[in-house]
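With one protein chain held back, the other chains of the complex are shown just where they sit.
So, chain A:
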Amino acid sequence: MRSEHSEESFEEFSARYEKEFDGVQDVFELQRNLNNAFAYDLVPSPSVLSAALRAARRVNDFPTAVRVFEGIKAKVENTGQYQQYLDELKPLREELGIALKEDLYPEETN
């Protein structure tokens, strides 16, 4: 039997979370949305992630911005994909001055 609810497409997912992150007003909302966005069986698109990073900047939460990249690293399948995300988000990352955890704690990289 088919579900009454239609599956959300990746584009709809991205649009929904971009909207969510654009509306974020405090750290709690930011982290709640990040937890939700990273709970799916997919890696959020760079547009969603940049919205999240801008939200982190807006609520002045530097550690969570670093954590976003940790989340990407945990979600992607291999280092190549992680590197693609890093390349894609590099301009924004440098604009906002977000360091990677690998840069902050190079001895603990795994």
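Observations on the model:
Quick note on the criterion: a contact is a pair of C-beta atoms (placed from the backbone, for glycine too) under 8 Å apart; a residue touches a chain by one contact, two chains touch by 3 or more; residues count from 1.
Quick note on the criterion: contacts and distances are computed from a predicted model.
Its UniProt record calls the unshown chain "Cytochrome c oxidase polypeptide V", which is the correct pick from "3-methyl-2-oxobutanoate dehydrogenase (2-methylpropanoyl-transferring)", "Cytochrome c oxidase polypeptide V", "Casein kinase II subunit beta" or "Exoribonuclease phosphorolytic domain-containing protein". Taking the complete complex into account, A:Thr64 is the one of A:Ser14, A:Ser45 or A:Thr64 that touches the chain left out. In the full complex, chain A makes contact with the omitted chain through residues 57, 60-67, 70, 94, 96-99, 101, 104-105.
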